[in-house]
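Some chains omitted; the rest stay in position.
Chain IDs A and B follow the sequence of writing; residue 1 opens each chain.
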Amino acid sequence: MNVEAVKKWMILFTEKVNQNKAYLSELDRAIGDGDHGMNMARGTTEVMAALEAKNPATVADVFKLTGMTLVSKVGGASGPLYGSAFISMAKEAGTTDSLLAILQAGLNGIEKRGQAVPGEKTMIDTWQPVIKALAAGNLSEQTIADAVAHTKEIKATKGRASYLGERSIGHLDPGAVSSGYLFETMLEAGVTND
Amino acid sequence: MKKIINQPEEVVNDMLEGFVYAHSDLIERIPETGVIIRKQETPHKVALISGGGSGHEPAHAGFVGAGMLSAAVCGPVFTSPTPDQILEAIQKADNGAGVFMVIKNYSGDVMNFDMAKELAEMEDIAVDFIIVDDDIAVEDSTYTAGKRGVAGTVFVHKILGAAAENGASLTEIKALAEKIVPNIKTLGVALSGATAPEVGKPGFTLAEDEIEFGVGIHGEPGYRREKIAPSKALAQEIVSKLKEAFQFKPDEHYGLLVNGLGSTPLMEQYIFTNDVGSLLAAEGLNVDFKKVGDFMTSIDMAGLSLTLIRLEENKWLDYLNVPTKTIAW
């Protein structure tokens, strides 16, 4: 995996999050507490600053710095979750170059931290189908968009949205949407399995 | 949004600066953090720490002081503080007897405090914790995030704080925490939503004649919206839900906390307290401890919550009654 592509990925992700900050918060206002855009924008902006300041040399180091920064700057639920994902990805990137294995490690990190499984209307419902498609060799913007859109139909059982019960149905999950940005920009940046 | 603030992004920092300015005799802020820590810590006692998003003032910083918390970690408005901030609090508060964390049951709080615990243990600090889930508005089930932690947390601070001051060990505090938390239950009613300064509009809106039962302290939705009713009727609804949850038995002993959510005047809180008192008396309960006021708010939300604690042991009442040196208890 190319370290420059990975850095570009982080830059594009930050841009995408910041462009959609208000939208992400609006989604969170509907079924959470309205801060997901603010949280992610604050965190990714700090990631940019950290990457520029430290200019890490390896893919593992980029992921590690990203993960540590997100953990210490985001807070809320998404901070430890995205943070754990990237820290797990860093560990995996130390021993393999496989994007699939790295993303799977990230998902494991999220699941371990949040004690959630697919189908609970969380960011996991973006990560899991994306990894499945990547494994099957058919990951595309469309598969990502489909996964994100599907969270509308799910009833939340984890995170703040779970307090809404049935009323959470019909709304996109904000974390699933921000995770959609993560994978879209991964494709844009040309970070691929080979 | 009409608020006495400067930059919305700076509210927590400005507030903490004002807090430290006003209460420099009791507390200080760990520089560059959201951690408020007590000035004179009793040596060799277990350090009790709590925290969460800001917007619940006087919680949690107002409960830092002798007999309650050793430190409070104040995150951004309605957003859990990060593990490194919590770790700072753990490191500074630890007196060698270990650190006990009181965590409200929200995914974010649980995960961030949990990560901080992992980090602290890497530094050989003994850390344990309790998750408070007193809000009976939310159904508990292994398939959900579980009940939320709300105003009842203040009772946990008070009782564990008194025990820690009394020299209880980390293991003893953990055991006490596990006994009291299932005996603390809360239910709230909102007359208006809360407006977080950076969001700029209320988390939800209610019509001029509408209320909502069972809301959380971050604007999480409740279980029913209905027309505003007299205080007696609100008390009736809330007490009946608590009755069901506790399975009241005559002659049991309880403590109560009527908690204003931010913009409800004391006049209304005392009227409600009066109605609650009559209902509890009618159930044949002994109410040995009473507290009324703003303790765990939701910024400027109008409404209040009722917390009851079943006093299974006399000791718990003693712990509630022992004086503290804090700003807000």
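We take it that contacts are C-beta pairs under 8 Å (C-beta built on N, C-alpha and C of every residue); 3 or more make two chains touch, one makes a residue touch a chain.
Just so it is clear, the structure is predicted and the values come from calculations on it, not from any experiment.
Asker: Since each distinct chain appears just once in the view, could you give the copy count per chain for the complete assembly?
Answerer: Overall, the assembly in this file has the formula A x2, B x2.
Note that in this section only the chains that are shown with their structure count from here on.
Asker: In angstrom, rounded to a whole number, how far apart do the mean CA points of chain A and chain B lie?
Answerer: 31
Asker: Which stretch or stretches of chain A touch chain B in the complex?
Answerer: For chain A paired with chain B, touching residues are 25, 29, 33-35, 38-39, 71-81, 83-84, 113-114, 157-160, 162-164, 167.
Asker: List the residues on chain B that touch chain A in their complex, please.
Answerer: 53, 75-85, 106-108, 111-112, 114-115, 138, 143-145, 148, 196, 198-199, 203, 216, 218-221
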